[in-house]
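For this depiction, one protein chain was excluded, whereas all remaining protein chains were kept in their positions.
When the chains are written out, they are named A, B and C in that same order, and each has its own residue count from 1.
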Amino acid sequence: MGLNQTVRCMGLSFQNPVLVASGTFGYGDECYDIMPFSSLGGLVTKTITAARREGNPPPRIVETDAGMLNSIGLANVGLECFLAEKLPWIAQHAGLAKVIVNIAGFSVDEFVEVGAAVGSRPEVDALEINLGCPNVRAGYIHFGADPESVRRVISGVRKKVNLPVIAKLTPNVTDIASLAEVAIDAGADALSLINTLPGMKIDVAERRPVLGMGFGGLSGPAIRPVGVACVYKVCQHMQRMDAQVPIIGIGGISCGTDALEYILAGASLVQVGTASFVHPQAPGNIARELAEYCETEGIGNISDLVGLAHQH
Amino acid sequence: MGLNQTVRCMGLSFQNPVLVASGTFGYGDECYDIMPFSSLGGLVTKTITAARREGNPPPRIVETDAGMLNSIGLANVGLECFLAEKLPWIAQHAGLAKVIVNIAGFSVDEFVEVGAAVGSRPEVDALEINLGCPNVRAGYIHFGADPESVRRVISGVRKKVNLPVIAKLTPNVTDIASLAEVAIDAGADALSLINTLPGMKIDVAERRPVLGMGFGGLSGPAIRPVGVACVYKVCQHMQRMDAQVPIIGIGGISCGTDALEYILAGASLVQVGTASFVHPQAPGNIARELAEYCETEGIGNISDLVGLAHQH
Amino acid sequence: MKPVFEWVRVTQISSVAERTFVIAFKEPKSAAALEPGQFCMISPYPGSSNVYLPRPFSYFRVSANDTIEILFRTFGRATRWMASLTPGDRIGVFGPLGNAFNQHPGAERVILAGGGIGIPPIILLAESLSRLANPPRIDLIYGEASGSRVVDLAKVVPPRVCCQITTEDGKIGVKGLVTEELSRILDTCKTPPAVYTCGPRAMMAAVAGMLTPGKVALFETACEENMACGRGICQGCVIPVKGEEDATRYVCCCTEGPVFNGFEVKWD
Partner (left out) sequence: MKPVFEWVRVTQISSVAERTFVIAFKEPKSAAALEPGQFCMISPYPGSSNVYLPRPFSYFRVSANDTIEILFRTFGRATRWMASLTPGDRIGVFGPLGNAFNQHPGAERVILAGGGIGIPPIILLAESLSRLANPPRIDLIYGEASGSRVVDLAKVVPPRVCCQITTEDGKIGVKGLVTEELSRILDTCKTPPAVYTCGPRAMMAAVAGMLTPGKVALFETACEENMACGRGICQGCVIPVKGEEDATRYVCCCTEGPVFNGFEVKWD
């Protein structure tokens, strides 16, 4: 990676456009020796909530065709432990990689409380707001599916912090573009698209859902066409609006070409999730493949490709 | 298939629970000699509109991971030709298979007009109303995404015909269960779940969407977890309501086990779509595998399994 | 013959040029019935690949009566999977599909023009035409971008077929394009020849641009489009052709083609 792969986005400078997605890289420490995230654009932490959460009963994961379902249930160490133990370690090992902390809550107040606490820490470069975890028992109406909740969560957190605030939207809505618009109006500095799709697998032998909680979130290559469509749609919609913010493309990215699909559709950065389970070095390999692509094709900076698929 | 596989549903008697899905079996004539649909539970025709439609510019299809995107654009011979040429042939060759005609329109009036014309024909056993084709240039707001449109289309058609009316819902909505409820209230006799998910693939070499129309509908095994979740969710919702109607499970069914997932989740019948492209005899093989399963497991009738996954 | 779906075993596979392979399998029924221009859909044995949809391939040769040979080049997931096959591996084959070239053009001379991986059906057609009771005089042009891609056709081009290779890099045969060679041969024709072509869209469009309906006895092109079902049920593989009043009509490449009257296709 001799080339300059720097991407400027949300006022931050990412050494390359590849980040690891929330919930698929732990807190960085579990896999630093195998895939040091300091070589990546950034790390997005597992979602943090105010209280520690034990998470859902097993089984929590199962393979599906070209993908997997997960129902982790936002298991996490909780705000206090995260700030005391995890964040310092992450900051120490991040090098040039940006540290993005993903947060969630079960009420607008909790979102704001966690956001304010995390956002006041100098080690943090940006906040990602998880608006749509379909796994939590609270039910299947997510914050991300209701425009008013999106507005209140994003503007609530926005007012409390000076960092970039990224709204992570769920694809499980009738019109993702209008929710993106609400998030931007409420002050989001960027959009992450997409979270998992709601799904279920049934164990035919046992005649019951495989996962302990029944439903789970679908990720992996199976959902890439859905993610690319969401990015393209939101990008198209923003081109018609006044306010434009960068998009972070997520969903089924396993190789450089997959990442390019998202970039051409309008993403400035990408996140790699499930692919890290299939190959522990996937995020680094993808960053390298993008750099090689730019070199071969004579592209000065990957940012020159953002949204090019809209020109046809 | 020595066993009695008959499924009673919507007042009709299906010789087995396997139907072929709209748009994936033409009008039956193109593949009758390879996969005679007379051995199946039923045939659902390609969507018929009032006027003949040329459809979308190519490329119209492309493979994705464990699935495909299509953007056919409701290409069809039109109501007149269908009634004059296609329907008589279908009826002549249907044997014990039920003939279900799938219809759509670009206005409520067109839905009602086509529904009334098709519904008056004695060869037709039921109507399936395509509420969500995401491929048509008219834009991405489908009839199926708007409760009021669903109500008007279903009750409009319902009033004009004496046949069972099946509402085929799109999964591209925030809450499919509430739309199912609207369709049932409006008089739907059954629900078909699901249609394709909106998706896109980008040709990285050409830096443009692969499909001529950009977006397409995602089908195949990739979407099976989404389809099963929709069936489970709607079935769960109906158990809390007064009115209950049968569900027809659709999405990524490639083998008997896949069909059983839907049945256990709450589907009375299933439709096989994309799998027919992978293996021309897929629908017949699936029906046979279901029969064998019942025989091995000592299940008198497949209907005994409907919804069993809810008992846990 | 109505098409059949069979699981067959690969009997042979060999690399014949850069990224280009010949794969063989026994399938007696199709082998006996297939006609030049027709194709089959090839798919992986369940679980043996992450390729999902079958892919269309023209019949290239029939050998030993029961063995079908396919000539293919790697582009993406499916063709790379095919290149990784070894003898004994199972594949799904569905065919014969599609229409065929008209082999009775009523012309004294026939010109066959194959570009790149469009050559397989052209070779099968050459062989079939040579076996006619009164074979026409046949000129065959085979063009590739580079010499490294040229498949050695010496053993498969029938005797008395006059074969000319063109390459853009000039490493093998004449340096230049198929169309240049075609133009030269057309000039030598005293009566309207029949012209058959298969190759990249741009090449077929250029050939179409060179020909005039009255001046050739027949002009047929074998076209390509993404396919899913291969038998007219998905409407996915349409080719734009000239409808009434120059409107565009979409027709299925898999059933109304892959062979089309080259004057009817809308090339732009």
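Note that contacts are C-beta pairs under 8 Å (C-beta built on N, C-alpha and C of every residue); 3 or more make two chains touch, one makes a residue touch a chain.
Worth saying up front: this structure is predicted, and the values here are computed from it rather than measured.
Within the whole complex, touches from the chain that is not shown fall on A, C.
Residue A:I72 is the one among A:L19, A:I72 or A:V99 that touches the chain not shown.
One of A:V18, A:I48 or A:V62 touches the chain omitted from the figure, and that residue is A:V62. Of the candidate positions A:A51, A:A84, A:M241 or A:V278, contact with the hidden chain is made by A:V278. Among A:P171, A:G220 or A:G307, the one in contact with the hidden chain is A:G220. Residue-level contact of chain A with the missing chain is found at 23-26, 30-31, 33-34, 46, 54-55, 57-68, 70, 72, 75, 220-221, 274, 276-281.
For chain C, the list of residues touching the undisplayed chain reads 46-51, 77, 80-81, 84.
Keep this in mind: only the chains that are shown with their structure count from here on.
In terms of the stated touch criterion, chain B and chain C have no partners in common. Closest to the protein's overall CA centre, chain by chain, comes B.
Averaging C-alpha coordinates per chain places the centre of chain B 36 Å away from that of chain C.
Averaging Cα coordinates per chain places chain A and chain B 34 Å apart. Touching of two or more other chains is recorded for residues 50 of chain C. Shared contact sites, meaning residues of chain A that touch two or more other chains, fall at 66.
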